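With one protein chain withheld, the remaining protein chains of the complex are depicted in position.
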Amino acid sequence: MKKTIITLALVAASSLLVESAVAQATATQNLNLAVNAIYKISTSGNPGALTITTGTPGSDNLTSVTDNSTTYSITQNYANTVKITANLDAALSSGYSLSINLASSKGTSAGAVDISNATSGSALSVVTGINRGADAGQMITYSFGANASAGTLSSTAKVVTLTLTN
Amino acid sequence: MGSLRPRFNRPILLGIFFILPLFLAKGQTYGSASHTITVTVSTITNVTVTGGAVSFTITGANAVAGQNTMSATNQATSLQWGINSSTKKVTVQTNLTTQLFALKLVALNPTVGTAASQVTITHTAQDFLTNLGRSTGSCTLQYTAVALASQGTGTDSHTITFTIATQ
Partner (left out) sequence: MNTKRHDIRRRALQTLLIFAAGSATLFAQRASVTQVIRLQVLELNTIDISGGPVTLKITDFDPETSNPSPAMSGATRLVWTSNGENRKITAESDRSGSKFDLRLSAQDVSSGSGVSSSDVVFSDNSTHDLIVGVSRSAGSCTLQFTGAATLEKGVGSETHTITYTITGS
């Protein structure tokens, strides 16, 4: 009888040991996560029409008009030396001028930059030294000027390209 | 386990002679035996990942201009387990002590148990699924990688470990 009890106790103890030995199980999985170089830029839309309607008597430079109704946003993780360039689809005729000024909190704004003659092959820097991260809702200011000697200009659509690049 | 060997002496023979007919009337036992069978079921805990390794990349498609936070998700793999003991849980951890980017995990549609809210995976084990009873089960592993643009580019190669532990 005593022998039986001892045997049963040993069996119970060994089964507990077995349980504790296999009560924990693991599985592993390899996971590779890569973050590529990312450049994103967007604008809030198109600015309103820039229409020159007045001038100062005796001055060939007509009164310029401005528009600051749009903004741009960027995200980039490439470097702290990224810039934004601007160019037109085609240069403006002589006597007309278009400047663009991009505000920036992550880089250095070049101020008002005359892009009248900047095309895809000669885009001009408008913001430089942009740090990694995001910059949202920064103001875009356009200024359109004309000389009286250039005559009138019927409503003309121009395409301005802003490029975020290294 | 031994067999019976009837011993034939006089009193027994008399007994057989007079009493046997009584037994024959009710059914005759020629012999009996007994033994003990012990069935032991050990504690079984099993967990496996199906779907293999996970590889995913945060690209421009995962970024929005003006937002510093970029994220990508992957739910191509799943976890399966079998448990026959008391209530258990599954923990998750990575082998990386230093991660460039945040990696989060949530158990989607667990067939049993309770999924924890999204867990940010670290080198320390964290509860990922709880209240797993005596059953098999599975869930989809939904990983979410979160990177800040200000952190730059890079790669993290994790070995993720899922562990079934006593709750």
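Order of writing sets the chain letters: A and B. Residues in each chain are counted from 1.
One rule holds in what follows: contacts are C-beta pairs under 8 Å (C-beta built on N, C-alpha and C of every residue); 3 or more make two chains touch, one makes a residue touch a chain.
Just so it is clear, the model here is predicted, and its values are computed rather than measured.
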(request) Give the residue, chosen from A:Asn68, A:Thr108, A:Ser122 or A:Thr165, that touches the chain omitted from the document. (result) A:Thr165
(message) Applying the definition given at the start, please give the residues of chain A touching the unseen chain.
(response) 32, 34, 36-37, 39-43, 45-60, 62, 67, 70, 72, 78, 92, 96, 98, 140, 142, 144, 146-166
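The rule is simple: only the chains that are shown with their structure count from here on.
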(request) Could you please state the distance in Å, as a whole number, between where the Cα atoms of chain A are centred and where those of chain B are centred? (result) 47
(request) Give every residue of chain B touching chain A within the complex, in rising order. (result) 38, 40, 42-49, 52-60, 62-68, 70, 77, 79, 81, 85, 88, 100-101, 103, 141, 143, 145, 147-166
(message) Looking at the complex, which residues from chain A come into contact with chain B?
(response) 11, 15, 18-20, 22-42, 72-79, 131-137
